[in-house]
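Attaching a single structure in structure tokens format; questions to follow.
Only a single protein chain was left out; the remaining protein chains are all shown in position.
Chain nomenclature is as follows: A and B, assigned in order of appearance, with residue numbering initiated at 1 for each chain independently.
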Amino acid sequence: MSTVFIALQTNEDTRPIIGAILDDNPHARLNEQPAMVKIDAEGRLVVRRSSIEERIGRDFDLQELHINLISLSGNIDESDDELTLSWGA
Amino acid sequence: MQIDLRTVAIKPLRQTFDHVARRIGGDKPASRYQEGTFDLQATANFQYRPTWDPEHEIFDAARTAIRMADWYAFRDPRQFYYGAYTLARAKQQDTAEANFDFVESRGLAAGLPAELTATVLKLLVPLRHVAWGANMNNASICAYGYGTAFSQPCIYHAMDQLGIAQYLTRVGLLFGDTDALDEGKRAWTADDAWQGLRRLVEDSFVVHDPFELFVVQNVVLDGLLYPLVFETIVDDVLSAGGGTAVAMLTQFMTDWFGETKKWVDATVKTAAAESAENRALLARWIVHWRDRAAAALLPVARIALGERSDEVVAEVVCQFNARLAKAGVEI
Partner (left out) sequence: MDMQVAKKKLGLKERYQVMTRGLDWTPSYQKMEDIYPYAAYEGIKIHDWDKWEDPFRLTMDAYWKYQAEKERKLYAIIDAYAQNNGHLNVTDARYLNAVKLFLTGISPLEYMAHRGFAHVGRQFPGAGPRVACLMQSIDEIRHAQTQIHSLSNYNKYYNGFHDFRHMLERVWYLSVPRSFFDDAVTAGPFEFMVAIGFSFEYVLTNLLFVPFVSGAAYNGDMGTMTFGFSAQSDEARHMTLGLEVIKFILEQDPDNLPIVQRWIDKWMWRGYRVLTLVGMMMDYMLPKRIMSWKEAWEVYFEENGGALFKDLARYGIRPPKWLDQISFDKDHISHQAWATFYQYGAAAAFNTWTPNDEEMDWLSQKYPNSFDKYYRPRLEYWREQAAQGKRFYNKTLPMLCQTCQIPMLFTEPGDPTKICYREVDYQGSKYHFCSDGCKEIFEYEPEKYVQAWLPVHQIYQGNCFPEGADPTAEGFDPLAEVLKYYHVEMGRDNLDFEGSEDQKNFDQWRGQATKNA
């Protein structure tokens, strides 16, 4: 199984997002680097709007991710509720 | 080690980049517009010719018949670089969003007289395709025009036109449904009222001279369409008939036209001031495309104006001529 990843800047905005991703993806690994984090996961990684909203106590549009996103890998599927990264193989 | 560096007064070695200094008369502080614009496009020692256009270099002033001694004579009076541009649009977008919210939350669209709703859908929805054409044409001017001073505003303009096409789509969805969008496209491709305009737009897609395309799209077509549809029909005629809500939803377009025409006029003015040849060429292009555009817009105007159309279009053309005269092109 191949690894997908998402990399985010580390700041006040992304703390709850990173927390939500790690909770929703127990198989993911957090890799901390200067000023950024890279979250690696085997096969598939899901970012859920509802989990982020629970943590920040307001509505969240998944497209807000763009502000602090650094990089990612994998095929992307984006809906109103989830952003999924996956490798088919 | 964090040291308090603010207290150190050090004298800079230079104020700006050399290529900017050469253009602003020496080494002085330069604006972000200047540093983000001057000479950004490559001009010398190109490596290979385009396989898609071997007659020209990648960037080549010979793609247009307009001649300029210096293509950085053009200035955007708004001084838009990307940051200034997006901040300006985000602000307008906030207003537009608030306007859409206002109209939606109060059910103002549903409260419009049925006849007015029909006119709005018939007139505004097909115009999303015109804006889409304008997006393509400005992408083209940006890609094949010469010099960042001329090409840069065109990518902003291209994205603005996409934004306008999307606002018009939302107007269609608000007053109708996705069916209204389908009906608008059907009218655009099949109804007589729209065929003159569609032919003009499709013909503009095969104009290869980037400056001529600038004239066709940004000077002429928008220069007649916006005053006719958004300033006259929507803001005056529909509003008087109880359609103020529509004017709120197209406020972006009205404001946008007011803002962008300053840049369009400045561009025409600079090219015209360069030489008598440029002036003559601009006049020829403008007259040719103005007459086509005015004829194409007449049946569109009839959708909302009926018998008054000839008179209103003639008035719009008259104002257009006066505007161009001020920019240095007598037509």
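As a working rule, a residue touches a chain if its C-beta (ideal position, glycine included) is under 8 Å from a C-beta of that chain, and two chains touch if they have at least 3 such contacts.
Computed from a prediction, not measured in an experiment: that's the story for all the values here.
**Q** Given that one chain is not shown, which residue among B:24, B:61, B:139 or B:283 touches it?
**A** Residue touching the chain left out of view: B:139.
**Q** So which of B:49, B:106 or B:262 would be touching the chain we can't see?
**A** B:49
**Q** Tell me where the left-out chain touches chain A, residue by residue.
**A** 2-5, 7, 9, 33-36, 61, 63-64, 66-76, 78-80, 87-89
**Q** To test your reading of the contact rule: which positions on chain B touch the chain that is missing from view?
**A** Listed in rising order, the touching residues are 2-8, 10, 12-19, 32, 35-36, 39-52, 58-59, 81-83, 86-87, 89-91, 93, 96-97, 107, 109-110, 128-129, 131-132, 135-136, 139-140, 142-144, 148, 151-152, 155-156, 158-160, 162-163, 165-166, 169, 173, 177-178, 181, 185, 188-189, 198-199, 202-203, 205-206.
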